[in-house]
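Take a look at the structure set out below.
Every protein chain but one is kept in place in this view of the complex.
Let's look at subunit A:
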């Protein structure tokens, strides 16, 4: 059948070449060749908004990551859950392995952006942005990240997410690295109950970028003692962090009502964040404390009601 191929009437003022590497080596080779003129692209949702907002100039070369095999999908082993970096947020927010062993991440992925964005955006892109809302959730699940980076050959690196965030904060992050996957630890819940929650506050009720996010995970034994407490806060364009003093307040102790006010105050003191035209640093700190206290109170009381 004869096909009529039309030419675009409005030529793109900044055309770019889109590369389809078959594997990591090819992707790295293209990046090495074009350097800062080339960008890796997964779902591309953040990249497009950055181009549109003039935050970064349009790249002359795009290196697709979706053409590389094995970067998508979720697998379970005895001790870990492995999530391919190109797994879409929608899939992460619907996956039963993640729901069972990464409940906070599961919740986070269900609250990032709108359904249409989650159909396209990937978990890897959310993390690689360094400010994605999945990051606080990954902090409480002791996640590690698997990267490929440019060396004399392709170097494969496994890195605890806390260490990676330290590198980001210090400004020493490699912009040439490709996130390949995320590994979550499975945790034994024998004789204990796991409490998890993820809370997000934005500038309005509907889908909006976050101002503050809080993630919580802990085990509670039958006598009400907390253990393995992990608490993290982030949101907006701030770098997420663990709230160590809040964790220490609960660790090994039994729940009592005064903990709620104490943890709210501690969180607002410990959370390192920033001011912008939409929200002051103080507002974000106080909000983090309130989200944490409210989440803890709700979780404990729903546990009591279930007994």
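The criterion applied here is as follows: contacts are C-beta pairs under 8 Å (C-beta built on N, C-alpha and C of every residue); 3 or more make two chains touch, one makes a residue touch a chain; residues count from 1.
By definition in this document, contacts and distances are computed from a predicted model.
Student: What protein name does the UniProt record of the undisplayed chain give, "Nicotinate dehydrogenase small FeS subunit", "Urease accessory protein UreF", "His-Xaa-Ser system radical SAM maturase HxsC" or "Beta-ketoacyl synthase chain length factor"?
Tutor: Listed in its UniProt record, the absent chain's protein name reads "Nicotinate dehydrogenase small FeS subunit".
Student: May I ask which residue of A:57, A:79 or A:116 touches the chain that does not appear here?
Tutor: Final answer for the missing-chain contact: A:116.
Student: Among A:64, A:186 or A:225, which residue is in touch with the absent chain?
Tutor: A:64
Student: Kindly note down the residues of subunit A that lie in touch with the hidden chain.
Tutor: The missing chain touches subunit A at positions 3-12, 15-22, 26, 29-30, 44-45, 48-49, 52-53, 58, 62, 64, 113-117, 119-120, 206-208.
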